[in-house]
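Removed: one protein chain of the complex. Kept in place: all other protein chains.
Here is chain A:
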Amino acid sequence: MTTGSPSETPPALVLDGVSVVRGGRTVWDEGTLTVPAGAVVGVIGPNGAGKTTLFQLALGLLPAATGRIEVLGGAPRRGNRRIGYVPQNYTAALGEAVRARDLVMLGLTGNRFGVRRATPDERARVDDALRRVGAAGYADRRMSELSGGQQQRVAIAQAIVDDADLLLLDEPLANLDLRNSQEIVTLLGELRRERAVTIMVVAHDLNPLLPVLTDAVYLLDGHPHHDVIGEVVTEDLLTHLYGTRVRVVRTAQGDLFTRSG
């Protein structure tokens, strides 16, 4: 499969007048925005604002009440192999029956019915994905025997194993210590550089992600908005967004930090 030159690549996500209703309540509306291909997008907003809901729309798991959605140039549909997804609270469900490598393999072949052995090529791709996220060392361990951060890496390996063009990561840093979250952030930067993949990351703490973020989608006053990261990381906007005073600090090296209070 060949892809056209970057200028022909359709945007990763387009919302046009989209509203979404869950349980009889409007979660958000008037969603009109375009996420360009190749961006690394922080998805921010307070609890219950509808960040996870946005991902579910893009995955075709939830219909829009009004408006038009386009994902990677097409309508959202379940089973779109071009999207890799790591849900929120990933670590909750996994039992002791699967090994890390089995889980990653499911990302490649898990939706196929019938009897078929994994091909050597498929196994190589699984190994490669595990290596990319730094999980090769525990590929044969059971998911239930891994720490939260290790499980998170395996989940990301599963999301990238099928060469997705769009990664939707719902709070992938939530369970990680400083060092592990920095390593995941580094990995996201590498993925984008090497494969031009678009990455959307839900996060409550922007700081660890700031080095790689290019854009942000923020849910403010019941509407989703998109902007480049520099326009979003401002004291006024973040303070408004979180309803508590947020300060933005720029270090002498030019690094941005946000802090509350």
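Here is the rule we go by: a contact is a pair of C-beta atoms (placed from the backbone, for glycine too) under 8 Å apart; a residue touches a chain by one contact, two chains touch by 3 or more; residues count from 1.
Just so it is clear, contacts and distances are computed from a predicted model.
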* To do: Pick from "RsbT antagonist protein RsbS", "ABC-type dipeptide transporter", "Zinc/manganese transport system permease protein" or "Succinate dehydrogenase/fumarate reductase iron-sulfur subunit" the UniProt protein name of the chain that isn't shown here.
  => "Zinc/manganese transport system permease protein"
* **Which of A:145, A:205 or A:231 contacts the chain that the document leaves out** => A:145
* Out of A:46, A:134 or A:222, which touches the unshown chain? -> A:134
* Asked: Of the listed residues A:102, A:127 or A:227, which contacts the missing chain in the full complex?
  -> A:102
* Residue-wise, where is chain A in contact with the chain that is not depicted? -> 59-61, 77-81, 83, 85-87, 93-99, 102-103, 106-107, 109-115, 131-135, 137-138, 142-147, 149-150, 158, 177, 179-180, 183, 186-187, 190, 194
